[in-house]
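Got a structure here, written out as structure tokens. Questions coming.
Only a portion of the chains appears, each positioned as in the full assembly.
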Amino acid sequence: MSKIDNIMKDLVIANRILANEDVVDAYGHVSIRHPDKPNHFFLSRSLAPELVEFEDIVEFGMDGEPVRDEKRPLYLERFIHAGILEARPDVMAVVHAHAEDILPFGIATDTPLRPVIHSGSFIGANVPVWDISENFGDTNVLVSNMAQARDLAKKLGGNNVALMSAHGFASAAKSLIEVVRMSVYLPRNARILQNAKTLGGEIRYLSQGEIDARNRGYSPYSTETWRTWEFWANKCGCGKLLNRPDGGPIYVHEHKHK
Amino acid sequence: MSKIDNIMKDLVIANRILANEDVVDAYGHVSIRHPDKPNHFFLSRSLAPELVEFEDIVEFGMDGEPVRDEKRPLYLERFIHAGILEARPDVMAVVHAHAEDILPFGIATDTPLRPVIHSGSFIGANVPVWDISENFGDTNVLVSNMAQARDLAKKLGGNNVALMSAHGFASAAKSLIEVVRMSVYLPRNARILQNAKTLGGEIRYLSQGEIDARNRGYSPYSTETWRTWEFWANKCGCGKLLNRPDGGPIYVHEHKHK
């Protein structure tokens, strides 16, 4: 029970961080797989992430439908989460968002989005671009059923991020903290690559060896990763929801010298 | 009476959202047609939209003049609203604003502004550019009479948005919620197209089929559209003014876990 409680707290924090760090607005959402029932996942009902509270979280099955009777409106694109969690047993958490600064790379597809800063390494060397029109023709560009979600998951393959042309991105990771962190640094990496391209000349991308070295040291409760999660949670007013299963220190900050 | 009350509430919300989402500053305004008197419309007196309250709203006729005695200063450019509402019986609400990021497209007119993201689809495939100097020569660039307003409305034609060269834009829709949503995503679409152009190579625009598919699913109280309106209204402190004629759920949010 307490384990689920902590997951709920983390999911509220994740929603609020993604809103506060400008990754989502009224649109975009974040899910986490049920720790004991791998075919279930948690996701908010239809609501802007900044407003999400515990009672807004709904439990879904791998068909993208709620496992219990639910009268409240749901995210149309909840299938994205089902599709990726179904295809990728290694993935525990998924973000879908429309962060503005990645969108040019889904539209001007001659320029691949690749990691150029250390904090962007987790997006991986290959960020595929999925275009819904390839297999589904003229749609409303939204992922509104499992067939579309599975097509997206297929394009994502074993990668961590897929751009969705004219729409946004989907990111996947082995923990909630990792997928949030990656989703915050993804648009930053995009902005920096955009500006470096504007300066011109040769671009210094991260090498595969550097990406691998960073992956080896990455875990949700490492000193470096926790520092960001702790900071972002405090920044968006969620310091009191912070919790960590590894028993490490937690700081809820109130500035004393003010 | 209650119907008019709700329209007033919505118009205050619309003013505040447009200010909070950076579409208007001290300049720019939003109008709504009178639901029972199609030749009348509501618009604030001369005031920065962020400051508009119920008592600031004035009822106008299709000549762009107040229908009752009014001593307070009025927007010089109120004629824009009259001109478009007169020419377009299908339009219920109009925005005029100077949102910064659309302005380059009204100046560097070799690059047409076209939808490249799904949330920008509602601007339509064709965004005409109106240049006041074409028919009126050297003016102060403002639309200050009905002749100019009708010329703008003629350039707008059956489209949803017209850029106004060296000045701003006018947008029109069949509901207030739709025109506000479109006006917020218009500059975002412009920024993304600007950045995609900078990256270079071929640009993936929305197809006419995609634009049509999105239009078919668009209505002010759909789950997706309401989510934004509800979020933006809460964000700018207007949650308590929210109302919906379709009887759907309304959430006024106060974060509980703080």
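So that you can tell them apart, the chains are marked A and B in the order they are listed, and the count of residues begins at 1 in each.
Methods note: contacts are C-beta pairs under 8 Å (C-beta built on N, C-alpha and C of every residue); 3 or more make two chains touch, one makes a residue touch a chain.
The structure displayed is predicted, hence computed values, not measured ones.
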Copy count of the single sequence across the entire complex, 2 present: 4
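The rule is short, and it goes like this: only the chains that are shown with their structure count from here on.
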Rotation angle (°) superposing Cα atoms of chain A on chain B, nearest 5: 90
Chain centre separation in whole Å, for chain B relative to chain A (CA means): 32
Touching residues on chain B, where the partner in the complex is chain A: 116-119, 121, 188, 191-193, 195-204, 206-207, 209-210, 212-214, 216-217, 223-224, 227-228, 230-232, 234-235, 249, 251, 253, 255-258
Chain B partner contacts - residues on chain A that touch it in the complex: 12, 25-27, 46-48, 50-51, 53-54, 72-74, 76, 98, 100-101, 103-111, 131, 133, 137-142, 165-167, 194, 197-198, 237-238, 240-241
